[in-house]
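For this depiction, one protein chain was excluded, whereas all remaining protein chains were kept in their positions.
Moving on to chain A:
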Amino acid sequence: MAPNSIHWFRKGLRLHDNPALQEAVRGAGTIRCVYFLDPWFAGSSNLGVNRWRFLLQCLDDLDSNLRKLNSRLFVIRGQPANVFPRLFKEWEISRLTFEYDSEPFGKERDAAIKKLAMEAGVEVIIKISHTLYNLDKIIELNGGQPPLTYKRFQTLISRMDPPEMPVETLSSAFMGCCITPVSEDHSEKYGVPSLEELGFDTEGLPSAVWPGGETEALTRIERHLERKAWVANFERPRMNANSLLASPTGLSPYLRFGCLSCRLFYFKLTDLYRKVKKTSTPPLSLYGQLLWREFFYTAATTNPRFDKMEGNPICVRIPWDKNPEALAKWAEAKTGFPWIDAIMTQLRQEGWIHHLARHAVACFLTRGDLWISWEEGMKVFEELLLDADWSVNAGSWMWLSCSSFFQQFFHCYCPVGFGRRTDPNGDFIRRYLPVLRGFPAKYIYDPWNAPDSVQAAAKCIIGVHYPKPMVNHAEASRLNIERMKQIYQQLSRYRGLGQVLAISSGLELHHCYICYSLPLNSSWDIVPRKFSQFFGLLSQILHYAFISVYINLPHQDGNISVYIALNSCISANVFVLRKKFWLINTVTGYFLLASYIKNCPSNC
């Protein structure tokens, strides 16, 4: 007897390039595509209405595409672990397929379901199609550790075979004699719920700027490629006032929900590049957006604490401030900085903002102005942003707050100047903050500086109709740059106090600067074990021939700490290659290691 299959949709809400779905159909007698929704969870979860709407539209679209194949989508109310055993029995299932989920939470859930299925005698088939590569392969190639820098990641990718080609779209021909038994009361039992059913108040909800679904995604990718072909320029488009607005060629939410296959996107880009440029090898930069996503997935897949500061081995512990009032002002677009507030309004209304706008608001919340933890910002994005994936969202926040991935932090986006440079006229502000509509371009980014007469003419008194700025940016950024330096205690080669250049991103092939502030929090004493951990992290960039390591040992008794530092370097077994170490002691004067080397054990 031909097997009865279930395909379990989670992400990957599409019929094209869906290898697991194909496996479900191949040679099967019946196929049922299920999606689990927990109505109780919907009301209480922290996902905003835009994200739910997008998801429901995706499911609707999936259902209508399945209907064309004489099939239906089964939206199951409940939890997979509770419901699957019943479904297996009721539908006499012998095969379960789903797309591989690389995220730690997903891996855990899937392992449990797999076990449960095997116990019920159900064969389980899992296929990778949410990422371009098998992430475990990337990690394996990197010696068992996820790469910590994007450059390193690119190097690894360039050594790997190109991603696998997308598989063909599920069609009637492919379905063959595989059918979906659909009952009379299917719509009541398994129909896609409406937002109202999930407990959302949809009165006055504006129509979706980003309609969900595979069909929409496939239209968009064609438009996206047409535009690229039209401009025949494959570099990252330069930012202007227009790029701030939701574009009908934007793809990120569709990649997030898997309405669009990243592999399809990858190969369409490649084809187009070859056609237009008439060369055969496109540069890696062509796939920038896809590779960043892949990079964060790779970094997160083995790290269940990826979205936390505490206990996350790749996250620097920064003494962020806890300040719920300030956080609320930021999240609710009441900071008093029109540029920040307009972006946050756009995010709340539409569910998407440009990546540089993300940089602006993330920098403002964390290292730039408010000094509030990136975890808080991440949660707000999780709620509002359509394309906020667990890995990509947490990874980007760590990146933007300078908490990981060794990047530069000298530069903070100015909440006034950045916007003004991008959109000098201020149309973006007027669109999302109508209250400021009357201000001339000169003052629209800093309306608090406008003379009273201008405020009166604009019918908007700052402090009455629109809030005053919540921080003095100059003062805040001065303080925060200083705080960041306390943490990263930087690179520059001159002595002591505040080093000007806080560039730590020099991860070039032959030369790499790493700085490490040792007794940051645990700081009773220098702990050799901490060094070992640190050098464990370092070991993956040891292919660089020459490494300068700056180690910050604040307020330590110089000789002892240098001695201990060295001893631990040796015990961590990192002196394999030629390396140069600098130890910087910020208060008692710093020590150039060279002068200590003669006092050190011989294998130094």
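Everything below uses one rule, namely that a contact is a pair of C-beta atoms (placed from the backbone, for glycine too) under 8 Å apart; a residue touches a chain by one contact, two chains touch by 3 or more; residues count from 1.
The working rule: contacts and distances are computed from a predicted model.
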In UniProt, out of "GPI-anchor transamidase", "Golgin A7 family, member Ba", "F-box domain-containing protein" or "Palmitoyltransferase", the chain dropped from the view is recorded as "F-box domain-containing protein"
The listed residue (A:S194, A:N242 or A:S285) that touches the chain absent from the view is A:S285
Filtering A:Y413, A:F428, A:Y443 or A:Y466 for touch with the omitted chain leaves A:Y413
Touch assignment to the omitted chain, from A:S64, A:T270, A:N323 or A:Q349, lands on A:N323
Logged for chain A, residues touching the omitted partner chain are 150-151, 235-236, 238-239, 252, 283, 285, 288-289, 292-293, 296, 309-310, 317, 319-323, 355, 358-359, 371, 373, 387, 392, 395-396, 399-400, 407-408, 410-414, 417-418, 421, 424, 449, 474-475, 477-479, 481-483, 486, 491-503, 505-506, 508-511, 513, 519, 521-525, 527-529, 532, 554-557, 560, 564, 567-568, 571, 587-589, 601
